[in-house]
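One protein chain is absent from this view; the other protein chains keep their places.
Chain lettering (A and B) follows the sequence in which the chains are written, and residue indices restart at 1 in each chain.
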Amino acid sequence: MSLPAPVDLGLAALVLGLAGWVITTSATYRAAEGFVAYGLVLALVWVRLGSVDVALTEAALGSGLTGLLLLRAAARLPADDPAETTRPGPGVRVVAAVLCTAVAGALAAVVLLLPEPAPSLAPAVAANLSATGVGNPVTGVLLAFRAVDTLGESIVLVLALVGLWSLAPDDAWGGRPGFLRGPAAASPLRFLAQVLPPFGILVGIHLLWIGADHPGGKFQGATVLAAMWVLVLVAGLRQPPRVTSRPMRGLAVFGSLVFVGIGTAGAWLAGAFLAYPEGLAKPLILSIETALMLSVAVILGLLLAGPPEPDDAAGVRS
Amino acid sequence: MSDATLFGLCGAALVGLGLYGLICHPGALRKLLAFNLVGSGVFLLFGAVARRGAASGFGGDPVPQALVITGLVVAFAATALAVALVVRLAQAAGRTDLDPEPPARSEATPERPS
Partner (left out) sequence: MVSVQWLGGLFAGVTGLGSTLLLVPVMLPLAGLLLAIAFGGRHPRRIVLALLPLGLVAAVGIAAVVLEADAPLRYDLGGWAPPLGVTLQADGLSAVLLLVTSVVMLAVGLYAWPGFGVPPGSSETRTSFAFWTLLLGVWGGLNLVFLGQDLFTLYVALELLTFSAVPLVCLDGRADTLQAALRYLLFALLGSILYVLGTALLYGQFGTLDIGLLRDRLAAAGALPPAAIAAAALMTVGLLAKTALFPLHLWLPPAHAGAPPAASAILSALVVKASFVLIVRIWFDLMPALLTRSAAEVLGVLGAVAIVYGGALALGQARLKLLVAYSTLAQLGYLFLIFPLATSPAGNATGEVLTGGMLQLAAHACAKAAMFLAAGLIATSLGHDRIGELAGVGRALPLSVLAFGIAGLALVGIEPSGAYLAKTLLDGAAQASGQWGWGLVMQIGGLLTAAYLIRVFFHALSGFARPPALRARPARYQELLVLGLALCSLALGLLPPAYLAVVTVGRVAAAGGGLP
């Protein structure tokens, strides 16, 4: 039985330490800051686990965008929120600690008892990957073998957006999202927002393009694009679109519609819904990925931008 | 112990830590942070499973890796929706705890649809 590499032990300790900080620190804002750092370390763990695809997603989405979301929310909470100061009594905490330790312990035991050799679909993926025309096995799984999950997930994103918008006050319908509005941005931020996006867009497209054969893909690319858009919005260079904007809505559902369309065509041309005709798999997968990247980027940006607020709300700049 | 086992155990511990936070923090945003810890613990455990399944020249079983990517995206969407709810609740009630009794302050209520 070999020992794990010291770097792995260090990463594991760091992850647990940061997680402990997120749970135990008293101020919500600092907990959110801790969470961003935690996500970045976790991305390194994913690299160590041999999954650069997941590492990219974790860094961009799990740490970056989620962190931005939580930080902005923490900054908006009322200062006298009773939830900030009340804590359950020691009895509850002890019972909770015992319960959670038991759950973690049982899970740890199960992890140690998993069968050896481990079952794996890697050989099956390797044997069938050539039929999809893509070289990155994760892309093959996401867009061919388990395409229905990816389709479902893109619709989950759309639904989350509808749900988010539905939280708007009635008189705000037709207004612009308000989470990212703030006091006029400092000039360094405006400068960044002018300089960075062209590079960001190139990086996003690059991630999408290489994603067919190497780690990367639409989600990672979309996250970078969304981040660029959010930067522009936060810096106040552009206003987020109104929720009633037809082009914006069309763009948000475009990827899922293309996916459904190509999937439906597959029912006739390739014998099954979500199947690709022979020889056309790769171009079709790339088309879906491109369309989805655009839509996912728009949706991620809109999710960060929050529900619409009335036009006369404080903080609007012309 | 392999790196997969180490990070699998790490995932198990994260699930426990996150659950503790979910139970013990009254504030919704803190619960949400804790939920994200549980989520990342679960995904890490899934990652350990993927790593154990390394074969055919792949560094890990690509199927669970793909599932984790899907899961991360869904978790982000969930967080976005929940954060918006928390902020709205804070605007409407001035508090973000989830005590069953109705919140103290209430804003002017919009017309209810029938």
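Assume a contact is a pair of C-beta atoms (placed from the backbone, for glycine too) under 8 Å apart; a residue touches a chain by one contact, two chains touch by 3 or more.
All of these numbers come straight from a predicted model, not from anything done at the bench.
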- Query: Which of the visible chains would the unseen chain be in contact with across the whole complex?
  - Reply: A, B
- Message: Touch as defined at the start, partner being the missing chain; which of A:Pro6, A:Gly91, A:Pro115 or A:Pro188 qualifies?
- Response: A:Pro115
- Query: Among A:Thr28, A:Thr66 or A:Ser256, which one is in touch with the chain left out?
  - Reply: A:Ser256
- Query: Touching the missing chain, which residues of chain A?
  - Reply: 106-107, 109-111, 113-115, 118-121, 124-125, 128, 144-149, 152-153, 155-156, 158-160, 162-170, 172-174, 244, 246, 249-250, 252-253, 256-257, 260, 264, 266-267, 270-276
- Message: List every residue of chain B that touches the chain not included in the displayed model.
- Response: 15, 22, 28, 31-32, 35, 38-39, 42, 45-46, 48-49, 52-53, 63-64, 67, 70-71, 74, 77-78, 81-82, 85-86, 88-89, 92-93, 98, 100, 102-103, 105-107, 109-110, 112-114
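The rule is simple: only the chains that are shown with their structure count from here on.
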- Just how far, in Å, is the C-alpha centre of chain B from the one of chain A? 12
- List of chain A residues in touch with chain B within their complex: 1-5, 8-9, 12, 15-16, 19-20, 22-23, 28, 31-32, 35, 38-39, 42, 45-46, 48-51, 53-54, 57-58, 61-62, 65-66, 69-70, 73-74, 76-78, 80-84, 86-88, 92-93, 96-97, 99-101, 103-105, 107-108, 111-112, 114, 118-123, 125-126, 137-138, 140-142, 145-146, 149-150, 153, 156-157, 160, 163-164, 167, 169-171, 179, 219, 296, 300, 303-304, 306-307
- Residue ranges of chain B in contact with chain A within the complex: 1-21, 23-30, 32-34, 36-37, 40, 43-45, 47-63, 65-70, 72-81, 83-88, 90, 94-97, 110-111
